[in-house]
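Okay, structure first, notes after.
Note that one protein chain of the assembly has been removed; the remaining protein chains are unaltered in position.
Think of it as A, B and C in the order they're written, each chain with its own count starting at 1.
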Amino acid sequence: MTTLRDLLTRQREYGVLALLLLTLAVVGAINPAFLKIGNLRDMLVQDAPVVIVACGMTLVVVLGEIDISVGSQMALLATVLGLLTSPSHAHWPVATAVAAALGLGTLLGLINGLLVTFGRMPSIIVTLGMLTVLRGVSLALLNGQDITDLPVGLRVFGIGTFLGLPISLCTALVVVGLTVALARETPLGRRIYAAGSNPEAARLAGLPTPRLKLFAFTLTGFLTAVATIVHQTQFSVIQAGVGQGFELLVVTAVVVGGTSISGGRGTILGSFLSALMLGMVGSMLIFLRLGVSATYWERAIQGAFILVAVLADHLARQRRPRREAAP
Amino acid sequence: MTSTTPFVQISGLSKAYGGVPALTDVSLTIEAGDVHALMGENGAGKSTLIKCLSGVLSPSAGEVRVDGSILAPGDLRAAERAGIAALHQESTAFPHLDAVDNIFVGRELRRPGGLLDRPRMKRETQALLDRLGERIDLNRPLEELPLAQRQMVGLARALSQRSRLLIMDEPTASLSTRETEILFRIIRQLQSEGVAILYISHRLEEVFALASRVTVLRDGRLVETRPLAEITRDGLVRLMVGRELLAEEQSEDYAAQGEAILEVRHLTRAGQYHNISLDVRAGEIVGLAGLIGAGRSEVATAIFGIEPPDTGTVAIQGQVLPPGSVPAAIARGVALVPEDRQKQGLVLPLSVGSNLLLAVMKSLTTRGFRSPRKEQETVARLMQGLSVKAAGPAIAANTLSGGNQQKLSLGKWLATKPRVLILDEPTRGVDVGAKAEVYRLIRRLAREGMATLLISSDLPEILALSDRILVMRQGQIAGELARQDATEEKILALALPSGPQEALI
Amino acid sequence: MRNNARSLLLLLLLLAAALLVGCGKHTESPTASSTAASGGKQITVCLLPKKKGLAYFTSCADGAQQAAKELGDVNLIYDGPTDGAPEKAASLIETWTLKGADAICVSPNDPSVLAPAMKAARAKGAHVLTWDADGQPDSRDYFVNQATSEQIGGALVDAMAKDLGGAQPTGKVAIVTATLTAANQNEWIAMMKERLKKYPQMQLVAIKPCNEDQSVAFQVTQDLMKAYPDLKGVFGISSVSFPGAAEAVKQAGKTGQVLVTGLSTPNAMKAYVQDGTVKSVILWNTQDLGYLTVYAAEALATGKLKPGATTFKAGRLGEKKIQGDNILLGNILVFTKDNIGKYDF
Partner (left out) sequence: MKLPRGLPGRQELVLLGLLIGLLLLAGRLAPDFLTARAQIELSTHVWELALLALPMTLIILTAGIDLSVGSTMALCAVVFGLTFHAGWPVALDAALALAVGAAAGALNGVFVAFVRVHPLIVTLATLAAYRGIAEGISLGVPYSGFPPSFAFLGQGSVGGIPVPGLLFLVALAAVAVIVKFTPLGLTLSAIGYNETASRFSGLAVTRIKLWLYTGSGLTAGVAALLFAARRNTAKADIGTGMELDVITAVVLGGTSIFGGRGTLLGTVLGVLLIHETREFVSWEWSRDELNLIVTGSLLLVSVLADSLLSPKKR
């Protein structure tokens, strides 16, 4: 028998969704501008990169791993994309440059995956190293310059629309749809969850856990490239410092969305919803018009929000009897 | 031997872990339509054998032939293609996945286009479970299902492979009698369809009821393969243990017992155990029998302070222990040798010496500092007293054999000079020689005044050691038997659930 | 265990030996390096930006490099923390002091954090200048002053007032700053608030950090426009927040309705100035700033520039005025549609 309470605690998505709707309702009641379609669309557009990368990250975390290098990956990819397309640099055709960026993202993810699986290194260390190295490489490539002459053909990805919806938003929704389908409706997806749920049993069932991990990391790299292409092209300038702290946003979204850091449990929908919710916290504070000094408390409120969300879920999970009890 | 090629032929199979042989030169044949029992003490090499056979492990030497052709070693898919499926003893479930996924993951049914064919998988799952007479919520993750249902899902997974050789490692360990009967019916049905079954169990009656031939392993070596018709129950036991039954080694009568040391009153924890009260007196060994999942280990860990009970008290010599505090329990002289020595008993990567010191090192300090001299003495004394076979105290505990690990797990508590010793499955996975040593040790400790609570699923063990036997069923104490009039049948009668609703915890 | 300890001991000995080798080399090397130095009487000038990697500072460094080339005796080192952390900047000053730098030119990200290191450098004989932003007066010899905080803050507010038009410019304005803790920005904001008193009808409704991330600047500006529908102007007071804010206004189709102004290099803002989203960009000639800084540093190190001087000659910039301990670069530049095409940095 599924009660409402059961639903809220068992499927974290619903809990996050409830919180999301509640926040929307409260802030909307105070400032109706918050609920205007335009604002909702803009918020979704801004959350798009986190959502896109969180789709891949969810699978990585489900497998009991983590990737904290996505922010630096994004920096490198944006730099490369800018250098390749800018008329004053390589001036490649946009299509070629975009393909190259996608290829590079995939390669970066693959390298992470290879170091984790065949290098037998803990993923947090691999990606901590990559976080540092890739940041350095992108700074060296950019060499202190801004790339200010991005061709219009590239910026279309960031500011163009498709069927009236911003391209980045469409991409995010497509990525969510595809990865949800991947996770739920394909053998690969189910195997990823199985391998994360019980590695020993996965071994006995003959699941190729290293290859699954390789796939998840590579997918994350690829999706980071996708996110870079649809997000960084929103701006006319590519500067040093792109993607700083992005990894924390993504990991937080995934964790608050109900994915267990020790693997096995978590849904892409949960990560998606929590990315939206966390993205809203920043905007929310502006719409509440709390004035100038409230700004200084923004980060504290965000931190408290995360702590409360995680804690509430944790306690709900603990209180629920783990097994059916005999009378 | 017959002139035709046997269905499965294992020849000269050996496997060693890091130089320690687990299986040495084992050869046997399995015929189609045959139920072949594989027996032996825990640690005899059965699990290793079936892992090699099912392609989970690559053997160090030897080969497996199916229908005369060599099976690629260590290739699970090849074994599957050859029609070998295994139901492993360890928890092979994926706790976060539902029953359908658990059954089909790795061998999913697909629609054209590669997507999962969920409706068909669901139908087939339902059919399999119907065949097993099991009603399971297909939308719940397995971790939320009772143990027996999880076991049945594992069985369904093995059955779903439509294999020609089905390996079953202790399939009845946590099944009720009704479920066991269903299982037997299915095994016979499969047999009649020409499926070969390699059946591993400790329960002699099951083996005699099902199997036509039996292979006995001891210490990783093949002892004998024989038709069951040619062997008696005692004969089989002799083959397994290598000598007369230990249960016959009854000890002398006990001296008059002392005061009650351990007093447990109305211990209750929702969903695990209910209103447990028991006493253990000085010098007394109280057996705690029951099926797996009856709540015995949970009671033990509650007494020890690992998981506090919801209500109820534990008192040592009249002084009530604070609930949920292991250090307090230890300070009052309680020791628990837990059931899972690898996960609970020992810190395997640490050295033998460190493991022996873990529980006691605090009391070996002088003004807060460790004293190498005292520690060395303690370790040396314990290792000698327990006759642990290890190259030295500095060697890592995970290099030891199961029996020696168990001795460590027990021995580390002796240094704390406990007054109450709780033993949870103290001889699981222990070889025959070590088992006898453990029995002697338990008896000796009791003679010296130890109050012992012995949890065991091994009925002969309970009968051989206990002065008094408590039987748990579904989280409650179902009855008490005095030593003189306890028999396996009486214990089982108390332990087995009676009602139609048989869900165990 | 014992064996292990012994091998470690052995390696420690090796390490000591290596150190000895290093020190041994050290005794010979001064001769080698001094010959190289005495040949051209090289002067080491270190140029520290607030945050390395920003185009603004890179273009300053370009000017500095020009100066070094012209002067011929300057060995220019340009380095700084890529994350803009003040403590790392302070560490670099200490490292340079130790290396025997003749002049250290600091753009202090946080004057109070850097002051002890700058004072220590002066105590050890290095000449310390500040450029781009001033430090604590007793922590440096001179400030190469392109503009004071007061001037910058004033210029920003004045530009906005002018762009809004009218004798009494009216409307709500917001500031998008770099980070909440960025000392420079905070000082500018203080000065801006001061200047805003001149325009009582201009109301500052929000100060938001972008955490040095263009996309945050973009999002914050978007939100501000919606939360304050009558918002009239946005200040982007860092080279990261300015283009982000302008892009947000442009994409919202509010070009002309919401004015953006701020500090940035002209190249990054050209497109916005041309399409009218931005009417004025406040800055100074960055290359000249770097150029002047190196000239001043060299003059100071060689003794050409002595305390009390009122002018000094800075290459192609000609005579530059000195006011007290401020070397004045010149005026703040306001880039508009009319003149922005002439600048390329």
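Descriptive notes on the structure:
By definition in this document, a residue touches a chain if its C-beta (ideal position, glycine included) is under 8 Å from a C-beta of that chain, and two chains touch if they have at least 3 such contacts.
What you see is a predicted model; the values in this text were computed from it and never measured.
Shown chains touched by the hidden one, complex as a whole: A, B, C. Checked against the full complex, the candidates C:43, C:60, C:74 or C:90 give a single residue touching the omitted chain, namely C:90.
Only one of A:39, A:148, A:209 or A:252 touches the chain withheld from this view, namely A:252. The chain not shown here touches chain C at positions 4, 7-8, 11-12, 14-15, 18-19, 21-23, 25-26, 29, 52-53, 77-83, 85-88, 90-92, 94-95, 98-100, 110, 112-117, 179-183, 186. Those residues of chain B that touch the chain absent from the view are 17, 304, 306, 326-327, 329-330, 336, 338, 343-350, 354, 357-359, 361-362, 365, 368-370, 394-396, 412. For chain A, the residues in touch with the chain missing from this view are 115, 119-122, 124-126, 128-137, 139-140, 248, 251-252, 255, 261-262, 293, 296-304, 306-307, 310-311, 314-315.
Rule of thumb we're sticking to: only the chains that are shown with their structure count from here on.
Chain-to-chain contact here is organised linearly: an open path runs through the chains from one end to the other. The central chain here, found by comparing per-chain C-alpha centres with the mean of all protein C-alpha atoms, is A. Taking each chain's centre as the mean of its C-alpha atoms, the one that lies farthest from the centre of chain C is B.
In terms of their C-alpha centroids, the spacing between chain B and chain C amounts to 70 Å. A separation of 43 Å divides the Cα centre of chain A from that of chain B. Computed centre separation for the pair chain A/chain C is 34 angstrom, with centres defined by C-alpha atoms. Touching of two or more other chains is recorded for no residue of chain C. Of all residues in chain A, only 31, 33-34, 36, 38-39, 42, 46, 49, 135-136, 139, 142-146, 148, 159, 231-232, 234-237, 239-242, 244-245, 282-283, 286-287, 289, 291-292, 295-296 touch chain C in the complex they form.
Across the complex, chain C meets chain A through its residues 52-55, 57-58, 61, 82-83, 180, 204-209, 211-216, 218-220, 222-224, 226-229, 239-240, 243-244, 247, 251, 265, 267-268, 270-272. By the touch criterion stated above, chain A contacts chain B in their complex at residues 181, 184-187, 190-191, 193-194, 196-198, 200-207, 264-265, 321-327.
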